[in-house]
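The next block holds one structure in the form of structure tokens; read it before the comments.
Every protein chain but one is kept in place in this view of the complex.
Chains here go by letter, A and B, matching the order in which they are written, and residues are numbered from 1 within each.
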Amino acid sequence: MQNPWRNAAHLIRPALVFVAGLLVFLLLRQAVVPASFGQYGHYRGAALVEIRNAPAHFAGEAVCAACHPGEAATKAKGKHRTVHCEACHGAAASHAEDPEKHKPARVEIGKLCVRCHEEDAAKPAWFKQVRSREHSGGASCEACHQPHSPQM
Amino acid sequence: MHETIAGVQGFMYPNEVELQWSILIVLYPYITGLVAGAFILASLERVFKVRAVKPTYRLALLTALAFLLVAPLPLQLHLGHPERSLEMYLTPHRSSAMAMFGFVYLWYLMVVLLAEIWLEYRAEIVEWAQRERGAKRFIYRALTLGSMNVSPEARRIDDRVGYVVTLVGIPSAFLLHGYVGFIFGSVKANAWWSTPLMPIVFLFSAMVSGIAAVMLLYMVQCRMQGKAPSMECVDTIAKYLFYVFLIDFSLEMLDLVHRIYEADESFRSLDFMVHTRLWGSQVVVQILLGTCAPLALLALVQLVHMSESWRKKLYWIAGVLTLVGIFAMRWNVVIGGQLFSKSYLGYTTYKLQFAAREGLLTSVGLMLLPFGILWVLVKLLPPWREEQAV
Partner (left out) sequence: METHVTRRAVLTQGLKLLVLGTAVEGQAGAPKVAPEAGSGYNPRDHLWAMSIDIDRCIGCGNCVRACEVENNVPEGYFRTWVERYEIRGADYEHPHVTSPDGGKNGFAPSADRTLKQFFVPKLCNHCLDSPCVQVCPVGATFDSPDGVVLVDSSYCLGCRYCVQACPYGCRYIHPERQTVDKCSLCYHRITKGLTTACCEACPTQARSLADLKNEADPIHEFLRKNKVQVLKPHMATRSKVYYKDLDGAVR
């Protein structure tokens, strides 16, 4: 007796090709997808660890104060108490780790002070601003103002 | 006062100045649009029984396949890390339209297009597998997938299954290209893209471009065979082109009129952009030359009685203008959406390079490649039926 499915049997072949492809895909997935994927959400869990372990370049004021308590105390009493050390002295984490090998760059007083304190109609009124050209008659800011406690 | 950054007018967020998606991302919807459009034309005969377009059935399928095979290439060339593109299949993010699209593409390629072509050509493949020699014999034997059963009953089953595949294929084709529209249309951050009309506009313009492409390719095929094209076929295709184009045009005008009327916060900025940076590509090329002109020509053919030769001339002009116009539409959406700032205060410029990876030369190459593939496919699986000696 003729198998009634005989004339449709060829349709199995593309179906089998499809299934074979699916199997290859599943095996590939098992082999290639990173192990930590899906740990916390739809991403590589290991990425969180990698991002956390990036090196820091700024040490943070508390670290500076640990070795420089004098300057920190002076600053805490003055108008620059909100200005953290590295805001003027630059990133100093490498200095904190090895103070002799890495020294923070010398602060360029004239350029630095003016960047914040140059008079600008856009700056808020409460903020101390001066017209640098008229203010000091050419003298350096440091001549009259101590940077860590600048009020006169 | 103007920003001193080259090509920038007004204010742009600092990271916005450089365009993210280049001409390759213009090419991609254009190519998938041709695929969807060609397939819909093929389904006109298979499912909707429009007998007149039967001469283009096989050609439309092969055209769809040739373009579908090229479609991933502009994407690969655009990616920062194409070697990681498999990640979209291995760890697809289900909330991302782009990720889900990878599966829509695969589904359409394998289950719809390849299955339909295989079922359509099976009888001849088996015959060629037995008749041909050398490399061609090997290819045909592989394509038979080991089955030589081409009895009338088997062919009847093939025909029935092919019908179901085409039936499933129509919404699949809609999904294939509608999805691309959705990828743009669902970006709420971009006022030029964000509209529910986007997938529909993309889809209808895809159908327009696909139908125009197959119409032209059919006339080319006939010319190469030294035969006259069936005017009943070409006239019918042109009629469908006209009607679908009318719908497409209406949808695009609806979007435009709606924007102008509502005039939300983005309107002034977008309006300025269209009047300046997008004037040539949108108003001149897309609307006037690429839509109004072909519509007028096709309308003329519908209304005025013309000789065969005149009709063919007009179809050629209308077809070419249509293909250019639909490309311009993709350009205006993709590039246009990146020329204005999300602050609505500024504009930038697209610097199209010539010989770079995402440049003009690459794009031209990518547009020519499907024709090369089509040529190979036509050699391997000729769309014309052989004179069967019974």
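Convention: a residue touches a chain if its C-beta (ideal position, glycine included) is under 8 Å from a C-beta of that chain, and two chains touch if they have at least 3 such contacts.
On a predicted model such as this, the values are computed, not experimentally measured, just so you know.
Trainee: Just one of A:A35, A:A139 or A:M152 touches the chain that is missing; which is it?
Mentor: A:A35
Trainee: Please give every residue of chain B in contact with the chain that is not shown.
Mentor: Contact residues on chain B toward the absent chain are 1, 3-4, 11-16, 18, 20-21, 78-82, 84-85, 87-88, 91-93, 95-99, 102, 146-149, 183, 187-190, 268, 337-338, 341-345.
Trainee: Counting contacts across the full complex, list the positions on chain A that touch the omitted chain.
Mentor: Listed in rising order, the touching residues are 3, 5, 9, 12, 19, 22-23, 26-27, 29-30, 33-58, 60-61, 80, 82-84, 86-87, 90-91, 115-116, 118-124, 126-127.
We adopt the following convention: only the chains that are shown with their structure count from here on.
Trainee: Mind checking the centre-to-centre distance between chain A and chain B? Centres are C-alpha means, answer in whole Å.
Mentor: 44
Trainee: What does chain A use to touch chain B in their complex?
Mentor: 6-11, 13-14, 17-18, 21, 25, 28-29, 32-33, 37-38, 42
Trainee: Quick one: in the complex, what on chain B touches chain A?
Mentor: For chain B paired with chain A, touching residues are 86, 89-91, 93-94, 110-111, 114-115, 118, 122, 145-147, 149, 151, 153-154, 156-157, 161.
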